[in-house]
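This report concerns only the one structure given below.
A single protein chain has been removed from this complex, and every other one stays in its place.
Showing chain A:
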Amino acid sequence: MFFDLNIPIPTLQPLGPSATAPQSKKGKAVAKQTNAQQSQLFFSPVQIAAIENRVELLVHLGYSVFAFNQAVHKKLDPKTHQNLAQTLLSQLKRRPGVAFLKRITIILDEDSEKGFGLASASASIFSGYDIIALTPTTPGTLSLACLTHSQPSALTAHVISLPLTLPRLPFHLKHTLIRTAKKNGAVFEMNYSGAFGSDPDAFETASAATKRNWWAAAREVIRVTKGKGLIVSGGVTGEADLRAPRDIINLITMLDLAQDLAHGTMSKEPQALVLRARESTHMCLIA
């Protein structure tokens, strides 16, 4: 059983004027009920057909559990936020033997250091997702993600996704930091799309340099995590960069990771993560 926990959701153009409502700075203070009445976004039949095709291809390649990833930049605004993963899942047809999950990723930069909406005020938004992920791009946000947001709670960040295609990693991966995050149950994520020169977060355009950066940064991540608490997912936007799980595992073993650990990054580790994430939300419902 192989997992791809990062299938990017295509961006939607907002329909109607209400989506461009003024965004107040203290938006996270109150999550209003009027959210539901805002213009709902839907995926066009063309987009849905493309995603169905993508899923078909992934199943052919041997994956069976997918997480559709909604990326949010800088901070989450509870007033204008819509759960696109939910919308998408309700429009996709069900397949036997294949599981779909909902994931949200907040991409953090300097502006996010004061807060990015992952707070109890917007807990209702995050409970709509199966997996919560953070992508730190500064040293400050990395330590925030590793220390504060990996603590077990209803709003735990399950995945810390590292940007591997920058010319350098934007931070030094310190053992203590990484160890704390791993002890708290967070996992680190590498997206293999960078190995093929394409960039999930569009930091720069596809090039040979992107590939080189990926190999250097991935080696660093392997060194510091020793292959435990590490998952590898897709993050592939173009169809051409999709690869079968075993092919990716082979590439990971070329980073000097033992074969069983490399295999675990696409099967055992994500499976444990999904179960843990489900359990934590379940516990919160009781509490």
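Methods note: a contact is a pair of C-beta atoms (placed from the backbone, for glycine too) under 8 Å apart; a residue touches a chain by one contact, two chains touch by 3 or more; residues count from 1.
The rule is short, and it goes like this: contacts and distances are computed from a predicted model.
Of the names listed as "Trafficking protein particle complex subunit", "Rab5 GDP/GTP exchange factor", "NEDD8-activating enzyme E1 regulatory subunit" or "Ribonuclease P/MRP protein subunit POP5", the one that matches the UniProt record for the absent chain is "Ribonuclease P/MRP protein subunit POP5".
Considering A:86, A:184 or A:253, the position touching the chain not shown turns out to be A:253 (whole complex).
Checked against the hidden chain, the listed residues A:75, A:243 or A:263 yield one contact partner: A:243. In the full complex, chain A makes contact with the omitted chain through residues 53, 56-57, 60-61, 196, 239-244, 246-248, 250-251, 253-254.
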